[in-house]
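Structure in structure tokens, see below.
Left out: one protein chain. Kept in place: all the others.
Which chain is which? They are A, B and C, in the order written, and residues in each are numbered from 1.
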């Protein structure tokens, strides 16, 4: 998934504001569903919730840059996932994180639906 | 209402990203309700919807600045409001807009509830 | 220019937060430059500054939607531009604005550089 850096993504330091890399990763996770005509929920009261993020900021990007987000499944359990997501600029990793997601239904961890499970493999 | 300018508010131009002034005005509108322990809705399917914004960008602000947002009711009808909102820095207006808001219930314009009506006077 | 609606674009009302349409229009203006390998500045101290926005919010969009941004030049003067920008969903206009931009160099209005002038025609 390719993402362009716009003014809104940068800050007065002249580079991309740090939390935006984490937003780009969320876009990439959602896009896995959207591009199949699905959403990352099977109803109002369900969806993936972020439990933990461990993120390394390794480089920087600037206005007008194109970056790429990659997503790799590290581990899948009944109701949770561990993904590794990276942001690359010119094929060099500038951001990398491990993220733990839990599928929640009515506020409680629940089995990830089959249909979603396939998308994330 | 006082608002501090943080890194997230600025862009690579070194100043506040233009649309953020419109966000500050929304914060000020919502704060009128929150400070009374209310929300700007009386249920899931109701709330104010923005119809039109006419905004003049008159000055700029930067990282660390404190700005102030003022809100004045220009006109009130059954289901809509016209407000004038300004952002000031050192008592000088740097942003000013007129905004038309419509109260909507289940997707249709509806009478503004009495309780809300008072808050906005 | 196609834009996907992600979680970050929506708010607790379940639809796109109003100011984000104005951000999408900025993305579209910048993209005119980026896609040609340029930026909307010819040095640190120059660039386009927003002077006025008059925006009509005509419809709504939601998580996962694809919207399109169109940009039309209404008027061009030495140092300023008036553009009409629209956001469309399923070929229906859901947002439309007129925006006045001024080219500024070291804090003062300045002649729009030739190279940029062509891009905006």
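By our rule, a residue touches a chain if its C-beta (ideal position, glycine included) is under 8 Å from a C-beta of that chain, and two chains touch if they have at least 3 such contacts.
This is a predicted model, so every value here is computed, not measured.
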Which displayed chains the unshown chain touches: A, B, C
Residue in contact with the excluded chain [from C:3, C:63 or C:102]: C:63
Missing-chain contacts mapped onto subunit B: 4, 6-8, 23, 26-27, 30-31, 33-34, 39, 63-64
In subunit A, positions touching the absent partner: 13, 18-20, 22-23, 26, 47, 49-57
On subunit C, residues whose C-beta touches the chain left out of the figure: 7-8, 10-15, 17, 19, 62-63
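Everything below uses one rule, namely that only the chains that are shown with their structure count from here on.
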Chain centre separation in whole Å, for subunit B relative to subunit A (CA means): 31
Distance from the mean Cα position of subunit C to that of subunit A, given in whole angstrom: 26
For subunit B, residues contacting two or more additional chains: 13, 19
